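Apart from one protein chain that is not included, each protein chain of the complex appears where it belongs.
Coming up: subunit A.
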Amino acid sequence: MDSHTLGSFFAVTHSGICFQNVSVYYNRQRVIDDLSGIFKFGTMTAITGPNGAGKSTLIKTIMGELLPNTGKIDRGGISISALGYLPQSLTIDRSFPVSVIDTVILGAWQRIGPFGGVTSKMEYEAADALSAVGLNGFDRRSICTLSAGQFQRVLFARLLLQDPKVILLDEPFNLIDTRTTGDLLHIITRWRDERRTIIIILHNFEQIRAHFPNTLLLARKPIAWGPTDNTLSSANLLTAQSIADSWFKEPELY
């Protein structure tokens, strides 16, 4: 942890999502170990690290799906339901018989709730969001007919409709082809220009270096958190890797 991040954490409390000595256990195992720092509002941060490093756990903790066992999270006055969250697509039943437009319109949930009616304005917004992700005319298609890339575009369109201040993306480019990834990165850049806060889990260092100014390198405990070039130094990456290796060498301890 560099002292700069910690310093700003104590100086300004409502400028971002703050972690204060947060540890999270999952299946009686400590998956996040003493994390302190801040995701400042209006910035883009990539989270990276070996498999099992607690990246998804961290995002679920921000979403309130998991509670920290020790430490505190301050979401800077933003309620959980105002966060936009894109989980790993594995958790969604893509064979479900629902249309593309119905999926996108769910992004208006904050306005319609479980029982409210969908207005024609929302339908226009949804259609606009679909063309913004390059799926013009896909409205009536069933989601089970879409490729993995097309489906990810649909989920991005739903996020567009949600219009959240903070967007959490869990490996959004997993199993997605280069062209789709490029288009989706373009949308993320647009979100940055709109001063939204973006927290994204990524494994591809090239993508991180090219698009994300800040990076958190996680191996259950934070290895480094700050400007991407500093975080992704070869020394830090080596440290993360050797910690991850120890999980396999001594499975009973970790």
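Everything that follows uses one rule, which is that a contact is a pair of C-beta atoms (placed from the backbone, for glycine too) under 8 Å apart; a residue touches a chain by one contact, two chains touch by 3 or more; residues count from 1.
In the analysis below, contacts and distances are computed from a predicted model.
> Just to verify: the chain that's not displayed, which of "High-affinity zinc transport system permease protein", "TIGR00269 family protein", "cytochrome-c oxidase" or "Electron transfer flavoprotein subunit beta" does UniProt list as its protein name?
Of the names offered in "High-affinity zinc transport system permease protein", "TIGR00269 family protein", "cytochrome-c oxidase" or "Electron transfer flavoprotein subunit beta", the one UniProt assigns to the missing chain is "High-affinity zinc transport system permease protein".
> Which listed residue, A:V98, A:L175 or A:L238, touches the chain dropped from view?
A:V98
> Out of A:I80, A:L175 or A:A210, point to the residue that touches the absent chain in the complete complex.
Within the whole complex, the residue contacting the unshown chain is A:I80.
> Could you tell me which of A:F41, A:W109 or A:F205 touches the chain that is not displayed?
Residue touching the chain left out of view: A:W109.
> Which residues does subunit A use to touch the chain missing from this display?
Answer for subunit A: residues 63, 65, 79-81, 83-85, 87, 91-93, 96-99, 103, 106, 109-110, 114-115, 142, 144-145 touch the chain left out.
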